[in-house]
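The complex appears here without one of its protein chains, the remainder shown in place.
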Amino acid sequence: MKLEGEVRIPSGCAISAVISKEGNLMTGENIIKSMIPMHDRSNGLGGGFAGYGIYPDYKEYYAFHIFYNDNISRNKCESFLKDSFEIVKAENIPIKKIPEITDVPLIWRYFVAPLSSTLSRLQLDEKTYVARTVTKINNEINGAYVFSSGKNMGVFKAVGFPEDVGRFYRLDEYKGYSWTAHGRYPTNTPGWWGGAHPFALLDYSIVHNGEISSYDANRRFIEMFGYKCNLQTDTEVITYIIDYLMRRQGLTLEETANVIAAPFWSTIEKKKGFDKEKYTYLRTVFSSLLVTGPFSIVLGYEGGLMALNDRLKLRSMVVGEKDDKVYIASEEAAIRAMEPNATNIFAPAGGEPVIVKVKEGKF
Amino acid sequence: MKRVFVNEKWCLGCHLCEYNCAFANSGLDNMAKALKDKKIYPRIRIEGDENINYAVSCRHCTDPMCVKSCITGALSIEDGVITISQDKCVGCLTCILVCPYGCISQNENSVAQKCELCLKNSAGEPACVKGCPNNAIVYEER
Partner (left out) sequence: MGIEYIYPEFEVVRNADRCIKCGVCQRQCANEVHKLDEDLNVMLSDEAKCVNCQRCVALCPTRALKIVKSDCRLRENANWSDSTIKEVYKQASSGAVLLSSMGNPNPLPVYWDRILINASQVTNPPIDPLREPMETAVFLGKKPEKIQRDENGKIKCELAPQIKLPVPIMFSAMSYGSISYNAHESLARAARELGICYNTGEGGLHKDFYEYGPNTIVQVASGRFGVHENYLNAGAAIEIKMGQGAKPGIGGHLPGAKIVGDVSKTRMIPEGSDAISPAPHHDIYSIEDLRQLVFSLKEATNYKKPIIVKVAAVHNIAAIASGIARSGADIIAIDGFRGGTGAAPTRIRDNVGIPIELALASVDQRLRDEGIRNNVSLVVGGSIRCASDVVKAIALGADACYIATSALLALGCHLCRTCQTGKCNWGIATQRPELVKRLNPDIGYQRLVNLVTAWQHEIKELMGAMGINSIEALKGNRLMLRGVNMTEKELEIFNISHAGE
């Protein structure tokens, strides 16, 4: 069978997330628990997590998590990195050997900063340069795959059921102010570590449940701007869309949601004044970034989460609250597993983003 | 009341209406059987020359001269439709003389005939209208 990158991989899935609005830190234990009642939404071909605020000691540095097939690819990648980055720390990501997780690649972690001389030579801002480097490694260095590249955040993923993946990566030893999780049910791949979710670029990470029908329209548009959809997964293209709209076009989260899950024209017609103008404008200008077909996604970023459903609400997604925490999951059961006393449980309407931000200064 | 109106702007002079009329009033179910090798006596007729054509048929006047002048009471108004009882007609042709529009004619038996909007035959609605390829004849309320 073909792997990710050789063929388009649609998949159904389970997602879950938690965030503390006060920036209180939580270990990864609870988010692992949330995936247990949704076991049947995955098929053992991929699970993963993203934690935010987990690397406070290195928060000025980009944390690269990289899978290597072997030491040859590692040496190649490391020598490439050394040319243009200051590497302050390089280490194996700690794991616990468990029978459920097999065929483990080399899993490394680097805390890096781009050399200022390189940036000034290329006249690039830091983020653009880092994003390009990630794209370059993933495209050009055979056997090396960067699956996490943000500051003070990290993605942990593997082939297996999510609850096993969480134990494997010893997530109970990390503390973060927000966590997202994903269990994968791909229909078209034998499973590959890099293909598991979350998918991340810089500090944006996406967990996604659904199969978008707009995939190739979105892909072929976004690839005009230097992105390369190597994995051919929905999550990948949605991540790039969000990076493009937010980082490169400077849209806000709400505006981004209005592009990805744009209101119907009939809804826009009923809006008044500037709102109507703005919705029309965004939908017209970024028409090729409208995402159709069923999806529920949780976008993680530095200091917040955004949950979003497709316009027709073709995938389940619920939100609940308790104290300073907001919970999001494919099923209420997952929320209850994290917080049995969660309140205000509701299912957000299709296309209506739920945005939760950590208080300024608390992350 | 709905009446048949003609619009000479769109009349092509194809004469289809005449044949459709003759067929509709033939009482037969096949046009070839009804009209083949026969002279037709349609109740609508195309008039005109090379530049203009128009269909002529009864206008179902509200104050019809033909009904007033009929000596046997063969012509009468039923729900606004001027109808003819051919049994009563003696073929005096007074109606043809008085009709200002030239809409009444004789049938093959020299009895007066006129458009009755196909209400009494199997067409059910004016066959000339239905068969007009260019909407030059319409059946409508005005």
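To keep things simple, chains are lettered A and B as they appear, and every chain counts its residues starting from 1.
Simple rule for what comes next: a residue touches a chain if its C-beta (ideal position, glycine included) is under 8 Å from a C-beta of that chain, and two chains touch if they have at least 3 such contacts.
Not measured: the values here are computed from a predicted model.
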Based on the whole assembly, the unshown chain contacts which displayed chains?
A, B
By the document's definition of touch, the residue of A:Gly44, A:Gly143 or A:Gly293 touching the omitted chain is A:Gly293
Tell me which of A:Phe221, A:Tyr301 or A:Phe363 is the one touching the absent chain.
A:Phe221
Tell me which residue among B:Cys14, B:Met65 or B:Leu93 touches the hidden chain in the full complex.
B:Cys14
Out of B:Met31, B:Cys61, B:Cys92 or B:Val111, only one touches the absent chain, namely B:Met31
Kindly state which of the options A:Val88, A:Val285 or A:Ile345 is in contact with the chain not pictured.
A:Val285
Can you list, in ascending order, the subunit A residues touching the missing chain?
8, 10-12, 187, 210-218, 220-221, 223-225, 249-251, 255, 262, 264-266, 274, 277-278, 280-285, 287-288, 290-294, 311-312, 314
Residue numbers in subunit B that touch the chain omitted from display:
9-10, 12-16, 18-20, 23, 31-32, 35-37, 50, 131, 133-136
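Here is the rule we use: only the chains that are shown with their structure count from here on.
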Subunit A-subunit B separation of Cα centroids, rounded to whole Å:
80
